[in-house]
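Excluded from the complex is one protein chain; the other protein chains are retained at their positions.
Presenting chain A:
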Amino acid sequence: MQTADAVVIGGGVIGTSIAYRLAEHRKVVLIEKGEIGAQTSGACDKAIFLQSKKPGFPIKLANASRRIYENLEDELEASIEFKKDGGMIVIEKESHLPFMKDFIKKQNKAGIDVKLLDRKESLAWQPSLSSHIAGSAYSKEDAEVNPLLLSQGFAEASKRKGVEIQTHTEVTDIAVNHGKVIGVQTDKGYIATELVVNAAGPFAPKIAEMAGIGLTIMPRRGAILISEKVKPLIHGNILCSQYIAAKHLEESNSNDPPYGIGLSLGQTESGNLLIGGSREFKGFDKAVEPEVLSAIAAHANRIAPALKQIRIIRTMVGFRPFTGDGLPIIDESRDVKGFIIAAGHEGDGIALAPITGVLVASLADNNSNYKDLLEPLRMNRMQAV
């Protein structure tokens, strides 16, 4: 029988980041049912946006994570293609201007460097944009990373710290005795452990259920178009204010585009454009309807018409773990001691992966170093309101 100080379930950006931090003083096993970073973490855009987060606690959390990124390549001894290229939120319609002006004011108050650019200034920075846009919000603090390299970088660095990574291994049961975790059963064997971290993203409810814990995280499907390689066309990353409106405004408008469409646009180091995206509740159905892809293309084409002749070679679909309030759950279960949940990052998994590892390590060490960041991420906050 195998034993471990901690078992991390899920080998995406979140699970690998956690395994890396826990390995500091522990013997850690990471279980992944498929490949490292191949599900949600391999079907997302590459932006680390700060200015898109809600002013208040979400900004504080994202900022703490962003600071870890500053030295992460040195720490992991690997290139993760981290670049401080800035980010822009295109304000397409005049009707979004008042909302966005207010949003920028709040971001500035929260200490985020965001500027409102007019049409001319916006086009000077991003010549691919349409001349019909109303303006944009620009922040030089936004950055980008290659999510595939991020998962692999955390995984490799974890291995160097002694983490055992078991891929193609599925968790089938969590053994609990007298309200305490005692082990993890997989299809390959049993691991005795007193600490389990559920980092299974959209699949986290299934894992929690094995420990008798109810968890409400829904898969929100997002599709992204991938283009052929082209010369550098996009500076940093672009979102549209529709995305911000869809993300932060509770009431939806009948004029909103279908399928939860909002632009996210960036270009990889290799030259491929990543053009997103949709946001839909469709269970775990990976077959995205052609209408959705057409709608994403139409939206991107309207905002960045310079891209119209570029060829799309592939689409990718990911299931973002949706909690309902835009924040992940990072907490130890009150009912099952030793069972930590770190899931539900939705579209912010890349931005929040670094801090999530640190927060879970703090929970596991039972110290109060990050009390202010962990308190709002408790799992019972949903019932509390």
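As a convention for this text, contacts are C-beta pairs under 8 Å (C-beta built on N, C-alpha and C of every residue); 3 or more make two chains touch, one makes a residue touch a chain; residues count from 1.
We adopt the following convention: contacts and distances are computed from a predicted model.
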Request  = Consult the UniProt record of the chain that does not appear here and report its protein name from "Peptide ABC transporter substrate-binding protein", "2-oxoglutarate oxidoreductase", "Putative ATP-dependent endonuclease of the OLD family" or "NAD(P)H-nitrite reductase large subunit".
outcome  = "NAD(P)H-nitrite reductase large subunit"
Query = Hey, which of A:His168, A:Lys188 or A:Lys206 is the one touching the hidden chain?
reply = A:His168
Ask   = Who touches the missing chain here, A:Thr16, A:Ser139 or A:Gln152?
value = A:Gln152
Request  = Taking the full complex into account, find the residue in A:Thr16, A:Ser158, A:Thr186 or A:Ser227 that is in contact with the omitted chain.
outcome  = A:Ser227
Query = Please identify, in ascending order, the residues of chain A that touch the omitted chain?
reply = 34-38, 42, 148, 152, 167-168, 225, 227-229, 270, 275, 288, 290-291, 293-294, 297-298, 300-301, 307-317
